[in-house]
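One structure below.
Of the protein chains in this complex, one is absent; all others appear in place.
Here is chain A:
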Amino acid sequence: MGLADVRYLLFDRSVVYNLGKCPSDTRSLLLLMVLASPPSHLSIQFTRPLRKTAPESVTRNSSRDVTRVTFRRFVTSNPNLTRALSTAAQPYPFSTAAKIPPPPANPLPESLRQGKGLMQYLTQTLPSPEKQNLLSTYFSRRHPLRVLPGSVLTVTLGHAPTTFSGVLMSVRRRGLDTSFVLRNVINRTGVEMQFFVSSPHLRNIKVLQRAGGGGGKAGRRMRRAKLFYLRDSPEKMTAISAGVRG
């Protein structure tokens, strides 16, 4: 049985619909509609009948062969899920792991096809919104929340080692290729790791201690943008890290 044509309308009335009696492919479609709908009561009108055995809560319209199904949204309203259906990622019928990104909202300008302004367009569209947020706040040049060299960060990765903490030694700002180097001393050996902000493996960045604030030796503003002198002076590293534990 193929999926019927679906048009969805908004109604005030709501009837709890028992999805267990619905055919499975229609149920998955209905779930998709529910999750994609705005947080109000949703109604679906099928223009062709679903099956001969209809559930109890479905009312049949006698004038035309239309099955009207109304049901109340049973998930809590989540702003992340309330998007119009056209901008949601379309499911790929042959694999659950494949994700098709939504098409761009505005049509591509002709100059972009010739390559004008291509890098700016990629910087705005390629990273996910969370990454863009990171880039525009933590690693920008003038944002009040930007991390200054000398801060202590913890980076959460998607694979082993899961977390890495360290003193921020340098930030290399190149738009999408922005990267930063963290330095830590582990088992009396200094270790430095360079992370790229737009990498999908980078899950989360937590600022344990900010530099540039007032008060105390650890929070003093560093007078350099790149703190490579920390490699030769372990006492300065301990001075910075002493404030973190306390």
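By definition in this document, a residue touches a chain if its C-beta (ideal position, glycine included) is under 8 Å from a C-beta of that chain, and two chains touch if they have at least 3 such contacts; residues count from 1.
Definition applied: contacts and distances are computed from a predicted model.
Going by its UniProt record, the hidden chain of the complex is named "Large ribosomal subunit protein uL14m" among "Coiled-coil and C2 domain containing 2A", "Dolichol-phosphate mannosyltransferase subunit 1", "Potassium voltage-gated channel subfamily F member 1" or "Large ribosomal subunit protein uL14m". For the chain left out of this panel, the touching residue among A:Leu122, A:Leu145, A:Ile186 or A:Ala225 is A:Ile186.
Listed by residue number, the positions of chain A touching the unshown chain are 159-161, 164, 186-196, 199, 201, 231.
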